[in-house]
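Here we show just some of the chains, and they stay where they sit in the whole.
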């Protein structure tokens, strides 16, 4: 199949059109939350403190979204510009659209009132798309990703509202962000399956320094995950428990991820793919019950299991998913967000059953997990079919995982060029 | 022209001399602001809370100064050590000198009393020099940059005081930092014009990984800009508005920067220069009216325009400025700080006219913008003439944009060496 990959008018018209539409909608619907328009019964001083108290946690989440997700995906040798650059584009659009889509479910006098929690949630909403981006990384155009951002965040906001309506608790969003983003992306990737890539692609690998760039992403995600899981928790002990639980879950997860990475290779060597990703599974898996009274012991147990499940997933499940289910999951989001997200949702069911959070019902936790999974898959499949239309400038198979199809790449890019020609004996196909 | 570029005694004597002088001045003039020496009428408890409440915002600004500006300039293939290293040197000197120069305008009992606002402002003062550094990057010695830091911060502090005296508002410093730093640097660059570089230089470009390093700078600037624009805002709604406005202005700016980057290339490809820089113009442009009641709608409109103006500037204005005005602007600071700074100042005039901040006069806003521009140009020209003296170890033309003239560079630096020899067929000129 041949595509027209010149995005000159597609990208510019779509981006400017969407931005103009959003500015108009903001003009109609969005205003600051200030003491003036806030509920007069509310303690104004408290609101002021809440904003500045939560602002550091917001900034931690912000770093996770833009540096964490962005650099985590720079492991590919020729796809760093797109990873970090399209990540920025998606997230910048997504946080605006998320403000609208989430805000429409919580209007005050017909208005969306911006406060720090709205900003944190807007950043959260972009995370779903960035997770899905990981599943289709290297095989989509920026235009496709803008469309996915609009569609996925719309569905996400509805599902999130449904989960709240069910009375389920998911403070760190194991279900509503991680499982949702993963299965939405995997469903879309299934529809976008490319048979000619089933034996791999010359660009689908890392070089030494690209793996180090990716570690920047890993570490900022790892360090700030306690903020992610606690940012919207109730002030006081629940928020503190969310921080403590995530801190210890992640620490335990690192040990098992390293152990199993070494154990699974016959020569006992560590695999950067596991270290970059499976070390984070403890943050995903402890999300749902982060603010529950599971004890540091409980949190570490969850992290312990998550590190094992994730590493096993990368080693054994990803090849099966690719060959049997025809899902090409570039970054292995199934192992970092999918499985640990389900693990987190299941842990939430168990914790609710054990009474770890007053008012939480295990049945409703389970219903939320099931609904999230179902809605993500259906949403992802439908989005996949829309993205499959051959008009969005998607890359031809030989140009997958290659920045140069959408970016001006420096000519003196010695290193990857050499690899390409010397090691694989193929001529680069120009767009 | 031939220069003596060995900095062994010039740099060490100047650095130690300046540092010794500063320590003596600190011994005479500087003390902590503590409840003991603070105004007894002031609420001491509040002061304590202010310090720790604003400390996270200070640290965000700190990251912008040292990692943001430092890495943003590492895009050059052979000039990363200087970009991030001389950035550190300038800023470390500048924050000390800025403390003195700004503090002299606000003495208490003949003393400068250090608190968190003084530290934020000290970091701010270094930003002006780092912006100017971008204009002359690759064409100056560390010794010249130390001199520029001393001179520019002295003038900056005076202009900042004048702007305050005029009663103009500039919370995010579109005028006093961004426009000032840009036009000061451009004026100096005009004086330091090097005719032999008018057709470019073999080192004046990026390689693949240097562009990724630069994205570290871009992202930390982008993420923490809401802190920059709000750090010295009035506590409560003004500070919250400054955060919200900057957040949304930057998001809108990303969309238009990507759109115009793609639109301006006939093949529709994105240009890393635009992505690294123009995506930040929304933070600059919303600075002056960040704490004004312009609404999220207003903020996004400013960001929307800034992304377009900045990208157009890189594409069309930079070549004209170089050929007609004889100003070689290495990093394109005119497009990231100059034009968006003027845009921000102008938006401040308009917002003041619309009554977006009580007590703000559009006339005084305009006067502040004009004064800032004039003082920056005059100060930059005078500084340029001082820096032009052939005694500061500046690099000869063939050694511009080359770390190895001032740094021990690893011998096994394969990649850029190869580029230099293979692609350009020239022999490296040793200092």
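Order of writing sets the chain letters: A and B. Residues in each chain are counted from 1.
The criterion applied here is as follows: a contact is a pair of C-beta atoms (placed from the backbone, for glycine too) under 8 Å apart; a residue touches a chain by one contact, two chains touch by 3 or more.
Note that the structure is a prediction, hence the values are computed from the model and not measured.
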Given 2 placed chains, full-complex copy number: 3
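Basically, only the chains that are shown with their structure count from here on.
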Subunit A and subunit B: spacing of chain centres that average the CA atoms, whole Å: 33
Contact set on subunit B toward subunit A in their complex: 53, 56-57, 60, 77, 205-209, 211-212, 215-216, 219-220, 222-224, 227, 235-237, 239-241, 243-244, 247-248, 250-252, 254-256, 258-260, 262-263, 265-272, 275, 279, 293, 295-297, 300-301, 304, 414-415, 418-419, 423
Footprint of subunit B on subunit A - complex, ascending: 6-13, 15-16, 18-20, 22-23, 26-27, 30-32, 34-36, 48, 51-52, 55-56, 59, 62-63, 66-67, 70-71, 74, 80-81, 84-85, 88-89, 92-93, 95-96, 114-116, 119, 142, 209, 213, 216, 406-416, 431
